[in-house]
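Note that this complex is displayed minus one protein chain, with the remaining chains in position.
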Amino acid sequence: MKRSWISLYGPAMILALVLLLGWQMYTRIGNVNPLVLPAPTEIITTLGKSWDTLFDHTVYTLMETVLGLALATICALVLALIMDLVGVVRRALYPLLILSQTIPIVALAPLLRIWFGFDMGPKILVVILFCFFPITVACIDGLEGTPGDLIKLLRSMKASRWQQLWFVRLPGALPSFFSGLRIAATYAPIAAIFGEIVGAEKGLGIFMQFSLNARATAQVFASIVILSLLSLFLFGFVILLERLALPWYHSTTASNRDGDNVSRKSK
Amino acid sequence: MKRSWISLYGPAMILALVLLLGWQMYTRIGNVNPLVLPAPTEIITTLGKSWDTLFDHTVYTLMETVLGLALATICALVLALIMDLVGVVRRALYPLLILSQTIPIVALAPLLRIWFGFDMGPKILVVILFCFFPITVACIDGLEGTPGDLIKLLRSMKASRWQQLWFVRLPGALPSFFSGLRIAATYAPIAAIFGEIVGAEKGLGIFMQFSLNARATAQVFASIVILSLLSLFLFGFVILLERLALPWYHSTTASNRDGDNVSRKSK
Amino acid sequence: MEQRSIAVSIKKVSKRYLHQGREVPVLQEIDLTVPQAAFVSLVGPSGCGKSSLLHLIAGLDEPDEGEIILHGDSKSSRAGKCGYMLQQPLLLPWRTVEENVILGLDVRKTPRKEALEKARDLLKRFGLADFAENYPATLSGGMKQRVALLRTVLFQNELLLLDEPFGALDALTRQTMHLWLQDLWESISASVLLVTHDIREAIFLSDTIYVMSHRPARILQRYDVDLPRPRKIEDLSQEHVIQLEQKIFAQLMEEEKV
Amino acid sequence: MEQRSIAVSIKKVSKRYLHQGREVPVLQEIDLTVPQAAFVSLVGPSGCGKSSLLHLIAGLDEPDEGEIILHGDSKSSRAGKCGYMLQQPLLLPWRTVEENVILGLDVRKTPRKEALEKARDLLKRFGLADFAENYPATLSGGMKQRVALLRTVLFQNELLLLDEPFGALDALTRQTMHLWLQDLWESISASVLLVTHDIREAIFLSDTIYVMSHRPARILQRYDVDLPRPRKIEDLSQEHVIQLEQKIFAQLMEEEKV
Partner (left out) sequence: QQNRLNTAAEAPQATATPKPLNKLTLALDFTPNPNHTGVYVAQQKGWYREAGIDLHILPFSQNSFPDTLVTQGQADVAFSSTETIVLDAAKNQPIVSLAAILSHNTSVLVTRDDGSIKRPKDLDGKKFGSYGAPYEVPIVSTAIKHDGGKGNFKNIILGTDAIQAVITKQVDFAWVFGLDVEQARAQGAKLKTFSVTEYGVPDYYAPNLVSSEKTIKEKHDLLQTFMEITQRGYDYASKNPEEATKLLIAGAPQGTFSDEKQLEQGQRFASSHYEDEGMKWGVQDAKIWKAYVDFILKTNSVTDDKEKPVKALDSTKLFTNEFVK
């Protein structure tokens, strides 16, 4: 078990180390202006030094992210359900949803500010705008993926549309929903950063802006490190959630009955 | 046939029209400052009036996008192949690739500027950075998706690894590759816009920035319209490409033998 | 036969489907009867319309012409009145075996406790008690089909519509399933309408076999299987049974060719 | 039998697989012979190791003990020397039927033109000429299996290893395939080793049937089928054939239970 862990993640670790070392060497030997590219060690020192400030901003961004993600999930679920249940709504909304993905947030910033002010509102809204699309699409795909025969079976039992949804289609759509959520969670922190350009007092994006204007490049990189960690953390959290919510899904895809791998014909 | 086209896209068209009308009313009746939200009619007039300038910038952005997308495809294919063939490379690179997706491009702008200057280089690089990830992942998924039995069959024929790749795995990975490319193509123009903030003389992103600074909001929205059209155009282009490259794939998923739908037992 | 009451009676049923703008006739004046507590099979060439017929009986669709009389009633909705089982087991992977078995009762809003009791009883009676709390993914193909059958039976044990329930199983497992199903059927005395491609299966299990023509499907012939119950595998080697098998086989091959 | 030369001979072959850190014995001292131009079948309970054995013969893996002698040669690599066919047809959807049939020749780098000529000839001889330029998606399940068989034959027609080639077909189609395969086999006089779950299939097609035990698999018994060729479906109703079928069935049921 332990050996497999090393053989699984070892190469990536080694490569990461090599890249960091190369970077360090490059900044030292290549006589690179630290305003352009600070050495990894310098970034780490900065992380330690600015920890209090960084922590403050991180908490704020994390709050935006988590709230946004949660609301995006709710919106996506509701929207997916409505689009799934009402054909006209679906055909009306789907193309526009896709089109909406091609609109850069910058353009919406002034509007969001006017409608929602400077509080967390517009930032959360930006996270929602970023995140609800992949979740909605995943949910719809999941709901659509219900085998037609299963629906036939339920209908033959005189199940109402709601029962079909509740007993079969929703649970069946969960794996797909989670894979959408995983993607959304990864991008949510970046979305929050974009949201902060709408105008904010706090947050990693604001800190990055400060640091850029103060030409404190090491701080910019420190924020990026935190941002990556946030993404990873959220990603891991969603995976954990998924394992808890769908025990049947993972026990299936992993090995079957313990020890006995006699795979009887099943299809 | 014609009727189905209407029933397919009709609702979306109607909704789009209603939304546009609502927007027009809102800007007129709601006494909205045109600096925040110009009326659709105003955007259309601006599109016509600034057409020459817009066209110039659009061509530039389109060039960045197409070149970037093409290079991203090549990089992704090569990377996917290497990662697929060499297990160590894969385990070393995959986690770092995922990690790299959590880095906001904005922060890298100064670096890219230094390394690649102001020509098309860094913009194309940003497009590549944005686009190669979904394509690579799709390719790897596609290559991985080859049924194990098919590989067994090839091996029993004493096919070399290259033959396995060429005869079975690559063609089998094409549908997945195209679905990755479709996603990448949709986001490529936005990526180009982001690339332009690295520093540029021309391009839709620059035109947007300039219009923002000149408080010419209608021009900003006109650029967004063009940007959306670019995305749609590229998306359609990839779909066309796919239909040409994979005739077998689409004839399968659509209806089978003409007229005769007697579906014989196949599995 | 005339004395026994009738579970389903199908009278001159026709059905057309719209396919690429054209109307394709699928069923043509089908006449068929399943007496109470009888086991009736339906064989026919692939794609002729067997599933479509079950579809109609299960109340998922209405015939274009003719009528379907369920327990003497041709007017009210048929949905929910038959136990309908399709070729795939269609077990829900997120429900345990017992939870899968009570799906029909859940739909009917039977209280959970009562439903589970019934399911456990049934599972015990038919040798699946040990698996009651397993997830379906841990079961073999044959086991899954058994669970699916029990789910069908628990929902509705008066009339079962089985659409090639063993088509996806290997030859050996299938034979075990035949014995098991015969057992089950006798103990609950349900009326069964079974669709199959396997002539031996039809002969082994049925009182009556209807042979259908190629599409648009008509009833070509009706055979009564003259074998005492309970039957054993060996019974299939009886001279007249083998002759029946060959007759039906020849008839079907003829139909498949056209 | 001793006079006929031997296509494959398997001598005391054992194989263990590593499963979750434990070594699981799958094959145990298997002894088995396929004479030149003979049709040999292998039946056994599910999961006993039948596919694993074919796997070894096809040269995809090496036995832990014992030896596999292919055409008198036990030393050189076996890959590429047998026509190996799996349960699924595994046709490449982007190749037309004829292009699928020449896959093996493509691997061998036979010139395209020559390969296609051979494929067309074969397709014509076995009634598939009309479909040569179709994509596989347009074929029925039975047709697909035929194409897959022809692909196997075109690659290597001396020794065919068939792993449940008809397991996924419906009962009727399967019976047609049996006749077709018998035809094919007689006209190319290949040696065949067939794995199946269908005892009637084994009896109908084989000269010799080996019955395997549950895992770890041993050879339990070897039966010779005493029926003249070419066989007809009716032949299966002969008294001694039915007895053989029931004997093997009983034996297998016993093994499945354990």
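Should a chain be cited, it is by its letter among A, B, C and D, assigned in written order, with residues numbered from 1 in that chain.
Definition applied: a residue touches a chain if its C-beta (ideal position, glycine included) is under 8 Å from a C-beta of that chain, and two chains touch if they have at least 3 such contacts.
This one's a predicted model, so the numbers in the text were calculated from it and none came from an experiment.
When the missing chain is restored to the complex, the residue among A:64, A:84 or A:196 that touches it is A:196. Note that of B:83, B:109, B:154 or B:183, the residue touching the chain absent from this view is B:109. Listed residues A:17, A:35, A:82 or A:240: the one in touch with the omitted chain is A:35.
Residues of subunit B in touch with the missing chain: 33-36, 46, 49-50, 109-110, 113-114, 117-118, 197, 199-201, 206, 209-210, 212-216, 219. As for the chain not pictured, it touches subunit A at residues 33, 35-36, 50, 53-54, 56-57, 106, 109-110, 113-114, 117-118, 196-202, 206-207, 209-216, 219.
One rule holds in what follows: only the chains that are shown with their structure count from here on.
For the pair subunit A and subunit C, the distance between C-alpha centroids works out to 47 Å. The multi-chain contact residues of subunit A, meaning those touching 2 or more other chains, are 264-265, 267. Among all residues of subunit C, those that touch two or more other chains are 46, 140, 167-168, 170, 173, 197. Chain contact summary for the complex, subunit B toward subunit D: residues 147, 149-150, 152-159, 163, 167-168, 171-172, 174, 246, 248-249, 251-252, 256-257, 264-267.
The touching residues of subunit A, when paired with subunit B in their complex, are 7-12, 14-16, 19, 36-37, 88-89, 91-96, 98-99, 101-104, 106-107, 110-111, 114, 186-187, 189-190, 193, 208, 217, 220-221, 223-224, 227-228, 230-232, 267.
Remark: subunit C residues 55, 58-60, 77, 79-80, 82, 84, 86-88, 90, 92-94, 103-104, 106-108, 135, 137-144, 155, 168-170, 173 touch subunit A in the complex.
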